[in-house]
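A protein chain is absent from this complex, but the other protein chains hold their places.
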Amino acid sequence: MFGFLARRLFYLVPVLIAVSLLTFLIASLLPGDLAYTILGDQATPEKVEALRQDMGLDQPVWWRYLGWLGQVLQGDFGRSFRTGQTVLQAVAERLPVSFELMLLAEIGALAIGIPLAIACAVKSGSAFDRFMTGSAFGMLSVPTFLSAILLIYLFAVQLHWLPATGYVPFSEDPIGNLRCFVLPALTLALGEWPVLMRVLRSDMIATLQEDFIAMARAKGLKPSRILLVHALKPSSLTLVTVTGINIGRLIGGTVIVEQIFALPGIGRLLVGAITTRDLIILQGVVLVVAFGYVLMNFIVDMLYAVLDPRIRHGHA
Amino acid sequence: MTAAPLLSVEDVAVDLPTPRGNLRAVDGVDLTLGAGRTLGIVGESGCGKTMLSRAILQLLPKKAKLSGRVRFDGQDLVRLAPEALRKLRARSLAVVFQDPMTSLNPVLTIGTQLIETLQEHLDLDPAAARKRSVELLAAVGIPAPEARLMQYPHQLSGGMRQRVAIAIALSCEPKLLIADEPTTALDVTIQAQILDLLAREQRRRHMAMIIITHDLGVVAGRTDEVAVMYAGRVVERAPTPVLFKRMHMPYTEALLAAIPKIDAAPHTRLPAISGRPPDPTRPLHGCSFSPRCRYVARRCHAEKPLLAKAESSDHEFACFNPIHIEAGVSA
Partner (left out) sequence: MATLELTVSEDVIAATVQRTRRLGPLFWTATGWMIFVFAVAILAPVLPLPGPTDMDMLERRAPISALHWLGTDGLGRDELSRLVYGARISLTVGLFAPVIGITIGGALGLLAGYFRGRFETLVVGSMDTLLAFPPLILALAVTAYLGQSIFNLTCILGVLGIPAFMRVARASTLTLARREFVIAAQALGASHARILLRELLPNVALPLVAFFLLGVAVIIVVEGALSFLGLGVPPPISSWGSMIGEGRESLEIAPRLAFIPAIAMFLTVLSFNLVGDTLRALTDPRQGAL
């Protein structure tokens, strides 16, 4: 088990280095002067020159990259020119919000997708199955922001059940906090459940035809146990893969949703950095997000080994 | 036998709709089996023996259509309510499948797969179920049984896995065990061990058993009675020693001849049966075996022979041109 873990960690390092390099290069390919852009309308030739020297912009690219990387490894991701906050401070403030959103969204998607997948697999070929599969396909063509508008219109504008925007911290008011997350999480969940459901459904249909399911029936086990233990567990491997892939889409999705529903998360921080041209924050946030993404995929890989003992023992 | 048989299969037929037409996998089979007795069902692949076993077990695929009656322990399984049928399983009716690599769930431990059966039907608490599982594994000849409980199927050898499957099947003391090609997926060296294990447990528990196989050698000496199947029907049925000594079906003779013999001269050609089994979606008018039969006569192509009794009432066969040999082969 530990050998497996060690090997995976080993592969992680080059990926993280490549990610940091790419992030840095994007920032460097800015046409025109970075310092000029940062200073914006406060730019005077002296200030620009001072800032250039201060940021080391006259050094060669690879030198700047190493310097920047060194800073990053010491935990210094940079400081915003606007707010004076360090990147890490800004991120730390906002990360819990995005995290809560993503978690609730994924839970929502699973809560919708898994029961539907099981029901469709059991009733495979029926009218119900075809309807649900068709709906899943249709749902995939509905963009996130469209679902958001629809939900806002239904629940906030027409029914006034839930707030359209706003955020209350969990520590202040748990119920209020969750209320604020219902529509945003539901929006994301509506976009995620179709992929989950289709993958799990086809996996379960295949699993249900396996001999060990016939064996489980022959043993006279309860149908619920056969479905949930014998059939779901082998099928859940692909589900974990898809959930892992989903995380990347979710991260992108949170950007839109946080903006629409005014939730103070990482996505909103990113968009704010873009609109205010706060390029240091932008670079830092992109790096943090990319790192997090790589790490999440790594965790997903680890989950594989837990779920399928054959991989642990190197057999699969 | 004056007592009612434990299992009575009456005119069971299984139809499968396929894109190429209706497939009659089992074409009107009658069988009986008394408590504590063993029956061997022998035939080539595709003759319907597996479908027949699934029909008895009520484990047919969704699309299959079953007709006839399967009387087991006084109840007609075909008409039994699903919940009642479920309760019957493992406690009265158990099965061992052909390939233990696929019949055991790869992501659950051996222990789980044993214990869940015990807990479901015998209502044991976890500790008692665990203890019983260890006893069962030991009884089927698995070394270090406690350690095995935590292992997964892929960590065991093929023979061990089949022993586990047998342990699971025997766990709730069934009245009838159906073993569907129990040794086909195993090494030749292990086959005898597994068959002996089955025979031993059958005797010890006074359990009825059906062994399904394509190999006549498997049933010799291990079964009370043998039924030979071809193209979905039983074509000959007799007590085992009688079948081997005085078979009447040309097909049975051909099957027997196809078994390699240890006292044959080296490099003797194995007399294989020429031709192939008929296409089940296109049944023949006459006898299904007629295209391949050595003794085929005109009548064989025109009419289907029905099962008729031979000299004794427990020996039946379906042939217009039966053979009457005293086979010199010992079982």
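Letters are used for the chains, namely A and B, taken in the order the chains are written, and counting of residues starts over at 1 for each.
Simple rule for what comes next: a contact is a pair of C-beta atoms (placed from the backbone, for glycine too) under 8 Å apart; a residue touches a chain by one contact, two chains touch by 3 or more.
Just so you know, these numbers come straight off a predicted model, no measurement behind them.
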Contacts of the hidden chain among displayed chains: A
Residue, one of A:152, A:232, A:263 or A:280, that touches the chain absent here: A:152
Listed residues A:132, A:180 or A:279, member touching the removed chain: A:279
Residue touching the undisplayed chain, where the options are A:72, A:205, A:221 or A:263: A:205
Touching residue (missing chain; options A:18, A:50 or A:111): A:18
Touch residues of chain A, complete complex, unshown partner: 15, 18-19, 22, 26-27, 29-31, 137-138, 140-146, 149-150, 152-153, 157, 191, 195, 198-199, 202-203, 205-206, 238, 241-242, 245, 248-249, 251-253, 255-256, 259-260, 270-271, 273-275, 277, 279, 282-283, 286, 289-290, 293-294
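Rule of thumb we're sticking to: only the chains that are shown with their structure count from here on.
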Whole-Å separation of chain centres (CA-atom averages), chain A against chain B: 54
Complex contacts: residues of chain B adjacent to chain A: 57, 59, 86-91, 94-95, 97, 99, 102-108, 116-117, 120-121, 152, 154-155, 165, 168
Residues of chain A touching chain B in the complex: 210-212, 214-222, 225, 229-230, 233-234, 307-310, 313, 315
